[in-house]
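Accompanying notes for the structure given below.
Removed: one protein chain of the complex. Kept in place: all other protein chains.
Moving on, here comes chain A:
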Amino acid sequence: MKNFEISRRRFGQLLAGAAATSLLPVSLRALAAEKETAIAATFPGNWEDAYRNILTPIMKKEGYGLTIAPALAQDQLAKVMASPGNPPYDALLMSPGQMTIAIQNDIIQKIDPSRLKNWHLLDPSFQGEYGPTVTVEVNGIAYNPDLVPRPKGYKDLFENPAYKGLVSWTGFASNTAVMAYTEIAKIYGSGPDDMAAVFKLFKDHPEQLKSIVDSTNHQMTLFQQGEIAVFMCSTSNVARLKSLGMNCEFVHPETGSPAAPVNIHLTKGTKNADAVYAYMDAAISQAAQDQFKLPPAEMFPTNSDVALTPAISAYVTRDQLKTLVYPDWNSINKNRDAWIREFDTIVAG
């Protein structure tokens, strides 16, 4: 066998070449294989799994690549705002609360619906000028029937001793939490913005704040461990826990279930607009939504050709969608900073 010899200079060149290749942007490398790749931000957990597993093959068939990047809506905003002109994501996934901020900061753009083959299959209320609604998250209360009785609503959680120390909350940074707090403000205060009443409630019932965590994702882990028995959730949280074998049930609060449409947005300044349109179209297609509606995701389908499963119908039907509580996000966004700071001061107090 020939002796293999390599000089120090050649070895250095090889290393530099390898390093340079690895530093190439993902999109450039992907270009070699596909027409275009969309870097799409989705919420971590259920969303990330479902979107990666279901949409990636559909996009591939269309000749596009798809990279799913998990990030909470607030984190998506922060990252895009930190990179003006060079957005880290081509597509964003957000509820109306963050969408308003994204529009104000000029980081998303209006879409051209004629580029979406499945656009006409969406109900007009799901056809946003800034992107299609891919599902409606229905929020309520998750509880473990092995540990606590079925709660009637938010009031029960503060007034029934059965829930003492077993309810978990998060701060106002979470959309799920902020929607629950606005409902509690209606019950104990003069309206959804009367957060002073909620803060007073927390001050008067410190035992209810025992299990406060930073993120709703942590709550699912804590629920699995039996550390908590009740938390504010969306139906998809419950579906996920059930799919993991947990005894978890969903309750519509007696005051009504807060809901939030979830939309895909086209990031301003993206260089992969074609791929983003393909991604939007895939997400609202019947092929994808027929899978999203199944466990463990169980997302409410916005495509009118997709029939609801019995499990989703048990939570909400298409007719019931209109009766859900849709918060005023403009008002929430106006107060959110102050609420977040006040909440932190109270709970850490």
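Some notes on this structure:
To be clear about the criterion, a contact is a pair of C-beta atoms (placed from the backbone, for glycine too) under 8 Å apart; a residue touches a chain by one contact, two chains touch by 3 or more; residues count from 1.
What we mean here is this: contacts and distances are computed from a predicted model.
Remark: of the listed names "histidine kinase", "Lactate utilization protein", "2-hydroxyglutaryl-CoA dehydratase, D-component" or "ABC transporter permease", the one matching the undisplayed chain in UniProt is "ABC transporter permease".
Among A:Ser211, A:Thr235, A:Ser257 or A:Asn272, only A:Ser211 touches the chain that is left out of the view.
Taking the complete complex into account, residues 72, 74-75, 77-78, 81-82, 170-171, 173, 209-215, 218, 221-222, 225-227, 337, 340-341, 344-345, 347-348 of chain A touch the chain not shown.
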